[in-house]
Structure formats: C-alpha cells, structure tokens
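Only one protein chain is missing; all other protein chains are in place.
Our next item is chain A:
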C-alpha cells in the first residue's frame, strides 16, 4: 500500500527515531588539514590547487584580514557608523569563492566580504561603500558592509536575515530557464538558518529542482546566542537530507577542504540541476559587529583557543610545505595589505557625499509626480536654509 505522501516500509515496532531514542549518526566533517595546517594523509582531493591559485587565495585572505582590522578601527574612531569583520572565516569566504565561476550568481548575508574581494571588489570600493560617498556603487543607500555589485554578480546585501535564500532559489530557477551553466551560491549563518525563509528555500530548491549551492557558515554564535541554543538537531547539514537536498559538512577554517567541497558542490548542482547544502564549521573570532562586545558572553580562553587556529595561518603552513610561502613573504604581504587598506580609507574620506537629489532616484525607474513634488519641496527648503545642508553634500 503506497501513500500519496510517500512509499514507506511498514513495521510492527513502535520505536522513535531521534535524540534520546535511536540516534541518527552525526554527519562527519570533511577536512584536508589538521588544526595547525599540516596536510592529512588519505584525504580525497578531487580538485588540485596550483601555486597561482594558492597565491591568489592567500593574498586575498591577507588583504581581507587587513581591511577587517583597519576598517574596524576606523569605525571605533568614528569615521563611519558600523562595521562587521569576518575574522576566523576568511577561508570559508575566499576558498569557496575561488571554487565558483564569475557567472555564478552570489547571495550573501553580511560576513562574506571575502567572496566579493575574490571577485575583484577592492579595498577602495569597500571604503567608498562604508563611507557612503559619491563613488559608492550603492549610491550611499545601504549601511556599511552591505555591498552589492551587479558587474561582479554579487547581490546587494539586505539586512533582514535569510531573505536571500528564497531569492537564490529564484535566481537559480532563472539561470535554469535561461539555459545557463551557472549556479546560484547562497551564504548564510547558522542563526539565520532558524528563519522560516531557510526552510522554505530548501524545500523549494528541492521540489522545483533549482541549482543552488547553499553554504552555511556555522560559526557557533549568533550575536550572543550560542549554537547550542539555536538548534537541537544535527546542525544545519543534518536538515538537508530531510528536505531532499544532498548535504556535506566541511571544516570552514580549512581552505583546501573548502575549495574542494565547493568545487564538488558546484559540479553536482549543475550535473543534477538541483540544490546542494554545505555546512562550513568555523568560529566567529571577532565580535558580531562594532555594536557588540562578545567578551560579555564568551570566555577569553575559548576565543584565544580559536585564534590559535587562524585559517590563514593554517593555509600558510600548507603553502610552506609546498615551498610556496615563507615568513618574509608573509610579512611583506601583510605590510602591503595594511598600506592599501589605510590608503583606501584616506581616499574614501576625501570624496563628497552623493548629492541630495539622489535621495529620490531609483525608487522607481522614473520618479512619479509625488516624488518629483517631494524632491522640489526638499530642495526649496534647503535653498531657503542653506545651513541645513550638511558639509560635503552637494545639492545635485
């Protein structure tokens, strides 16, 4: 007897499956490097990383770390209102981005600036966005770190959590309809995976067969909420098979493993024209944002232990084994990255703000009469009271 809800085997046992009864095995975590960065023997590595690729990944991660450090300090000095670092997750972002194609459409949450930097967004572009100046590709409309670049196939970040997941499904559906050999890659945190949109998106991607590579950054903390209070099941990877989505857990701090996992994920998603789910396990070494002080809820020992497993240091050791890295190169790279980040801030600070007239553009394709009237009202007021127009902001 087949039910419309599924062809199921029968049993005469009344037995529960799950925690406290017959447990399901915890999904193991794929890795290629140990916690110090020494390569592990017998690792399955379907995708090779040559020196050029490794060097580019390394330099991007170094640049990312410099930008994160310097821009965080800049916010503390009051130069812009807000910043979020991705400390501890550099490899998750950069190594995954390296495994994607430029045609793949990327949706992110807010801690994946490494993906954007891999694709070519410079520290200067980032500084312009954080300052919200006239050179920002977002025209000063979004808060800091909410980057977006159509040219780089990176969707503008929107603050509400997990809204990007169903959108990624829609984008993948569009790519499929248009016959493109590309995937939608969608990043989110383990906290965002509690939102309804996560469940909708996983379910939709499977039922509608959309080629999405879902990449969850499980960094253990959602502001002050530890993962142990975020879910009771087997993390995020544990949910995938229940939705009909093939899933893999990977060490997010292991750039070699992440690269291989994402490259495989992309291949599988395209081959099967369907979704896959990756859960990258890592640690949020920094605070949630500049509005947070995580020492209020986290032990100093825990934070120190994880800093010792810095993903960039692990990758350095892996490169060193191959003779592609030494101390001097590391020091030189970091100095150059620091200089670039500082110069970017200085240059961005000098740019004017977007003009006041830009407040009304792009709400629609063309401003309708009521916005034209509102704009005229604002401009008339400012002309009558020029002292109300902030310094550095032109009228138009």
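For the reader, a short list of remarks on this structure follows.
Here is the rule we go by: a contact is a pair of C-beta atoms (placed from the backbone, for glycine too) under 8 Å apart; a residue touches a chain by one contact, two chains touch by 3 or more; residues count from 1.
Throughout what follows, contacts and distances are computed from a predicted model.
Hidden chain, UniProt protein name from the list "phenylalanine--tRNA ligase", "UTP14A small subunit processome component", "pyruvate dehydrogenase (acetyl-transferring)" or "Protein AE7-like 1": "pyruvate dehydrogenase (acetyl-transferring)". Remark: the omitted chain is touched by one listed residue; of A:3, A:21 or A:364 this is A:364. Across A:54, A:116, A:130 or A:168, the single residue that touches the chain missing here is A:168. Residue in contact with the omitted chain (choice from A:149, A:247, A:260 or A:285): A:149.
Only one of A:105, A:192 or A:258 touches the chain withheld from this view, namely A:105.
When the missing chain is restored to the complex, the residue among A:12, A:50 or A:178 that touches it is A:178. Per the touch definition above, the residue from A:208, A:320 or A:349 contacting the chain not shown is A:208. With the whole complex as reference, residues 105, 107, 136-142, 146, 148-150, 155-156, 158-160, 163-178, 184, 196-197, 199-201, 203-204, 207-208, 361-365, 368-371 of chain A touch the missing chain.
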